[in-house]
Structure formats: structure tokens, C-alpha cells
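Of the protein chains in this complex, all but one are displayed in their positions.
Order of writing sets the labels: A, B and C. Residues in every chain begin at 1.
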Amino acid sequence: MPEAATAVKTVELKILRYRPASDERPAFGSFKVPYTEDMSVLEALQTIKDTLDGTLSFRWSCRMAVCGSCGMMINGKPQLACNTLLRNLPPGPVTIEPLNNFPIERDLVVSVGDFVKKIESIYPYIIPKEPKTVAEGPYLQTPAQLAAYESFSDCINCMLCYAACPQFGENPNFIGPGAMALLQRYNGDSRDGGQQKRLDTIHGEDGVWSCTAVGYCSEVCPKQVDPANAVNQNKTNSAFDFFLRFLRPGGAR
Amino acid sequence: MSERRPYRRPMSPTWWANPPYRAYTLRELTGVAVAIYGLVLFFGLVCLALGPGAYDGYLAFLRSPFSIVLHLLLLAAMVYHVVTWFETLPKTQPKLIVDGKPFPAKKMTDIAIKVGAGCSLVLLLIAIWVGR
Amino acid sequence: MSQFVQEKRSISPLFWLPFGAGGMLSALFGPALILITGILAPTGFLLPQSFESYDHARAFAQNPLGKLVLLAIIALFLWHGAERIFLTLKDMKAGPLLNLKYATYGVAAAVTVVTVLLLLAVGF
Partner (left out) sequence: MDHIDADVLIIGAGGAGLRAAIAAAEADPSLTIALVSKVLPMRSHTVAAEGGSAGVIQAHDSLENHFNDTVHGGDWLCEQDVVEFFVERCTPELIQLEHWGCPWSRKPDGQINVRAFGGMKIERTWFAADRSGFHILHTLFQTSTKYPSIKRFDEYFCIDLLIDDGRAQGATVFSPSTGEFTAITARAVILATGGAGRVFRQNTNGGIVTGDGMALAYRHGVPLRDMEFMQYHPTCMPGTGILFTEACRGEGGHLLNKDGYRFLQDYGLGPVTAEPRNKTMELGPRDRLSQAIWQEERKGRTMTTPAGESYVHLDLRHLGAAKLKERLPLICDLAEEFMGIDPATAPIPVRPAVHYTMGGIEVDIRTATTLAGLYAAGECSSVGIHGANRLGSNSLGELTVFGHVAGDEAVKFAKGAPAAQGGKLLDQAKASAAKVLGLRDQKGGGERHAVLRKEMATTMEKGCGIYREASEMQKTCDKLAELKRRYRDITLEDRSSVWNTDWICAVELGYQLDVAEAVAYSALMRRESRGAHQRIDGFEKRDDVNFLAHSLANYRDGAAPEISYGPVKITKSQPGERAYGALGEALEAKEASHA
């Protein structure tokens, strides 16, 4: 190939760095890496780590937008680094920051512990409506019954929706869109009988009632889970429950 | 002792004024228009209760250019409210399953906006018919 | 039990339900109402100016159904506005939450009560 054709194009990445041992607060660092047509932001970061600065820290694994590790702010928007291709970004430097609204542990690594605890708090498993043994075979579930919750089950726990939600930014205790998607995934499942129990975990100020229906959470979701729907339909459910609880046996509390 | 020292970045105090949240804030501010219109009617009721004299003052106000412009603005805000309200509506409803597939929210919004426009149109026609 | 389980209920539903009702009512009829009472009748375009004359208005407000309509529109529109304005002011951190609540829900509540009294006062 002639020299001119292989002359390397480069791309500049401005990355928010934070190393707790040495940095008082986060600050941007700039890196230039060779650009190729099929390069993702993740690959650009890996190139930096492998060739320019081994101290850059970020999480990643699957590279195929399914493990949920690599969420970060790319040009100000929460996105997965692995399925954001440089060629689809506007020309010029790419700004990379850790996910908004989460404490930064180091560079692009944020704290995930609270998020996991939130998921655990909503009984994220089938509470069978009619218990069955394995010997009795699978439950029947029609495609329509599956469709009722299927999209909520596609959540990869990437937390982009949390970075998108200003109400979570204002109130870190807000249960948040992702955990609500999981709640709805089970509450909408025809095999499940735990709806009331789960609903009772989110009636509080930090439950659904922190959401003001901003809706940006659903826009950034890489898996079209529509967490805003999960939160807001349960706002409706929680509101009705507020008034109707007195009518159900043992419901008033 | 660990060197761990998580850093919490503060939220920008004006996040609500900037994209991507600007449209949301505008949507919420249509609430001002809805409330103002409610107040306009409320003052009409106050004047009505105070007697014909006061009520005539109210009518004069309604006919003033200021009021006409105000109502045109309220109308614009109200139309934005209608559209955004029905855009948000599907988010507050359980997933609708039609023919075994989730019914697209976009279509639901389109239908709802048409229903909303229809309601307003019917009310308008009734008013015109009654006023004839 | 996880720290994120919400033991204490929020009273938000008390505000959220009238907010929703007002939002729906205004979405369905708001544009027509503004057009009728604020633009067409006052200008006499398509509607006679007498449409909202004292006598017509009084007759409407004395009719029990008319009372209900007026109450619903005035109160629910205000509750709708109050909720949205409150949340926006909260987003803007415009002041202590309690003050914001008085300025929004407080006004809506006061208007609602006065409206009921006025509707009783105009007689049947």
C-alpha cells in the first residue's frame, strides 16, 4: 500500500482522571490515539491503556453491549463505551467522563454498591403464584404473557439510566429507574404472585415518588427497556394503593 | 488504611435549564399556564358572586388586548401541554399487549393526541351551536 | 432488611391524583376552553359576546351540573399547576421546601375552598 494511504489519522480523547491517592479532585487529561474506521470508544481506551498510560482505569468485559460494565459519559451523554463507535461521533475531541450522579472511585470507575443493594431490596425473584415442583414440568406462558414483561427483563444493569436521571442526582437514595425496571419485570410476570410485596417496598419518598417523569432514563437506555414506564406505571399503582389499601384485608399500614 | 476516597461530583445547579433537560422543564412550566387559566376562571367566579358591576369589569378585562394576548399565549402553552401530556401518558400505563406484541408507545400517543384534539373540537362545536 | 426498602409511605399520592386529573382534563378540553372563554367570546368571533354575559354565567353557575364543571376545572387546573410548579421550583432549588409547598399547594387548596364557598354563595 502506498505511504499516503496509511498515514495515520488520530483521534483525541479528553478523559476525566481521578486517582484518590494523588489527586485532590478530578481533572481532564488528553490522549491521542490512531483512529480506525471500526474503532469503538472502548477500543480507544484500551489502546491508551496498552500503549500510552497504563494507569488509566475503567471497567469492561464483554465488548458486545451485554455485560453492562462499560457505561460512561461520552460527550456528555451516558453511553456504553463498547458499542459507541468513534465514526458515529461528531468530529473533534471526544470527552469521556465517569457516569454522572455516582461517586467516582477512580478515573472512569464509579461506585456500584448502592445500585446492587437497591436491586436486592425489591425481591428480584419469582414468588410463585402457584408453587410447582420440577417434576410437574414448566409453567405455561403464552407469547403475549411473555411480552407483558419481556422488555423489562432485558435490563443489563448498566446504570446509564441513573446517570441520566436528575432526580437520582439530587437524591442518591431514590430507588431509580433500573431497579424499578427489575421490579416491573417480576410484577408483570404471569408466574409471579409477589406484586403487593414488591409494591410495598417503593411507596416512600425515596421510592417511586422521587421520579418527576423526566423520561431521559428511557432515552439513554441501550436496551430499550423503558425504565421510565416501569417507574411511572408504579407511581400509578402506588397512588391507587394509597387510597385502596384500606379495602384490602390487612392492607392498611 | 485504604486510599479509597470516592469523589462525588456536585450536580450543576442549573441542570434543569440545559439540554437534555430543557424540554422537560418547559413541559413542567406549562403547569403555570394551566394554573393561570384556572385563576382567570376563578376571578370570573369571584366577580360573578360580587354582582353584575364587578362581573362587567371582568368582561372588560377579558376583552382587553392584554387579555387576548395572554390567552393566545396560554393557548400555545396548552397545546404544548396536550402533546407532552400524551407523550408521557403511555409511561404511566401498563404495557398494552395487542396481538401478542407490546403496542408501541408512539402509536398510543398519536391516538391519544387525536382523541384529545377531538374532545376539544367537539366542545368547541357545542359551544358554537349553543351560542348560535 | 435493605436500607432501600421504603418503610414510610409518601403522601405524594394526595397531590399526584388531582395533578393527574387536572392534567387529563386540561389535555382533553383545555385548548377549547381557552379559545371559547378567552378568545372567541370576548372578540365575538364565531361566538356572540353575550355568550359569557352576566346572566348566562350566573345561570351556568347556579345549575348544579354547571357548579360541578366549574369546580372541577378551577380546582383541578390549580392542583395540576401547583404540582408542576412545586416540582420545578424544587428542581431550581428556589427556596425552602416548606415555603414552596405553601406557595403552590397552599394556593391551590385556598382557591379550592373559596371556589366551593362562592359556588354555594351564588345560589341554586
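The criterion applied here is as follows: a residue touches a chain if its C-beta (ideal position, glycine included) is under 8 Å from a C-beta of that chain, and two chains touch if they have at least 3 such contacts.
Bear in mind the structure is a predicted one, so any value in this text is a computation, not a measurement.
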| request: List the shown chains that the missing chain touches in the full complex. | output: A, B
| message | With the missing chain put back, one of A:K14, A:K49, A:K197 or A:R245 would touch it. Which one? | response | A:K49
| query | Which of these touches the unseen chain: A:F31, A:F58 or A:F102? | reply | A:F58
| remark: It is residues of subunit B that touch the chain not shown, namely 2-5, 100
| remark: Logged for subunit A, residues touching the omitted partner chain are 19-22, 36-38, 40, 49-51, 53-55, 57-69, 83, 85, 105-107, 109, 112-113, 116, 119-120, 124-126, 128, 132, 134-135, 137-143, 145-146, 149-150, 153-154, 156-157, 182, 186, 189, 191-192
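In this section, only the chains that are shown with their structure count from here on.
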| said: Taking the mean of the CA coordinates per chain, how far is subunit A from subunit B in Å? | reply: 31
| query | Where the CA atoms of subunit B average out and where those of subunit C average out, how many Å apart are those spots? | reply | 12
| message | On a C-alpha centroid basis, what's the spacing between subunit A and subunit C, in Å? | response | 37
| message | Can you list every residue of subunit B that touches 2 or more other chains, as numbers and ranges? | response | 15-16, 28, 92
| query | Which parts of subunit C, given as residue numbers and ranges, touch two or more other chains? | reply | 20, 87, 91
| Residues of subunit A touching subunit C in the complex | 114, 117-118, 120-121, 166, 170, 173, 175, 179, 201-207, 209, 212, 235, 238-239, 242-243
| field | subunit B-touching residues of subunit C, taken from the complex the two chains share | value | 20, 22-24, 26-43, 46-49, 51-54, 57-58, 61, 70, 73-78, 80-85, 87-88, 91-93, 108, 111, 114-115, 118-119, 121-122
| note | In the complex, the residues of subunit A that touch subunit B are 18, 20-21, 25-26, 77, 100-101, 103-105, 111, 142-144, 147-149, 151, 164, 166, 169-170, 188, 212-216, 218-219, 226, 228-229, 231-233, 235-236
